[in-house]
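Take a look at the structure set out below.
Note that one protein chain is taken out, while the other chains of the complex remain in position.
So, chain A:
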């Protein structure tokens, strides 16, 4: 700590506060994250450990640099290169910033290059979303927030948790609870970010996992056996019957995104249902979209939000609060694992009650038929975390009875919980 001159607070993360600082030895401007250890019974949080272990191995111009890690007074400090803003701020600042085709291309290329580096190291990011893509003082674009990252591709891979990514960026195989997935989940999220860059708003903002699936199917068509051969065998896929919807034509997507045929083709390949056929980061970088005119904007010329980190004042409340406020009650657009779980497993109580009595659910426009048990399953899927009161507020009488098969399913779910969650929930 003695090497750094502390500056103003830049933001608040799930595991600690981030503040600006200057390295007294070099004069370099940095951002320091203080990992809260306070009452932690389990020492340095696994999220921080993951961030450290991955960022130490990844040195790439599109991945945030972890400069130093040091303990001080029983807290752990992570020193990062200083960044001024994130992609979410750019997307939202519709009033001041215009995004040209070349700008979107430059962002996409940077994100894909960063992810290609991760995947080349067999690391899945698992939390790709606009606010985890940071922008540097001279326009650099870098992936950050590796706290949900995970090594994949080892032959003895065991089950992974499916509670990763903010819901809006969650790939369909995750929504169907597939526990053996790979880097393709990151690519789906990139597709969503691509769409969001063009639309300037989240494309598929579901309020719960089921609604998310139906939004996806409405937008991209319900996948047929041919489009996604393995789908029917995924854990929860057989319990839900979706109305068949035809895939959108390229022309209609071009109209929606007001973009070229090459962009639509890239988008469709990133948002390919079958994870094994979904485009990889390497392949995407070779897509003709990046070769075509207009060329990607050089990063120094990329638009920058007027308000840098730490100066948003009241207009930008801290971290998750802002997202939650905008996403509406129960909508989780927060990468943090535990919060993701809480939100996804406890949709607003009103919904449950109405589901149970057979009245149309809040997602009334959701065109799907599914057994009542499945809806309960959706709500019950995670064990009670701490004394969260949401479930207790449901009258026992309103609950539909679970079939025994579903009970087994739920029990299994509880056993399968990723250990990481137990740890995370200790905090």
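The definition used in the following text is that a contact is a pair of C-beta atoms (placed from the backbone, for glycine too) under 8 Å apart; a residue touches a chain by one contact, two chains touch by 3 or more; residues count from 1.
To be clear about the criterion, contacts and distances are computed from a predicted model.
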Message: So one subunit is absent here. Using its UniProt record, which name fits best from "Cyclin", "UBC core domain-containing protein", "NEDD8-activating enzyme E1 regulatory subunit" or "RBR-type E3 ubiquitin transferase"?
response: "Cyclin"
- request: Among A:5, A:42 or A:311, choose the residue that contacts the chain missing from this document, as touch is defined above.
  value: A:42
- prompt: Which residue among A:151, A:180 or A:306 touches the omitted chain?
  reply: A:151
Query: Which parts of chain A are in contact with the chain that was left out?
result: 37, 40-44, 46, 49, 52-53, 56-57, 59, 66, 69-71, 74, 76, 120-123, 150-151, 153-154, 419-420, 423
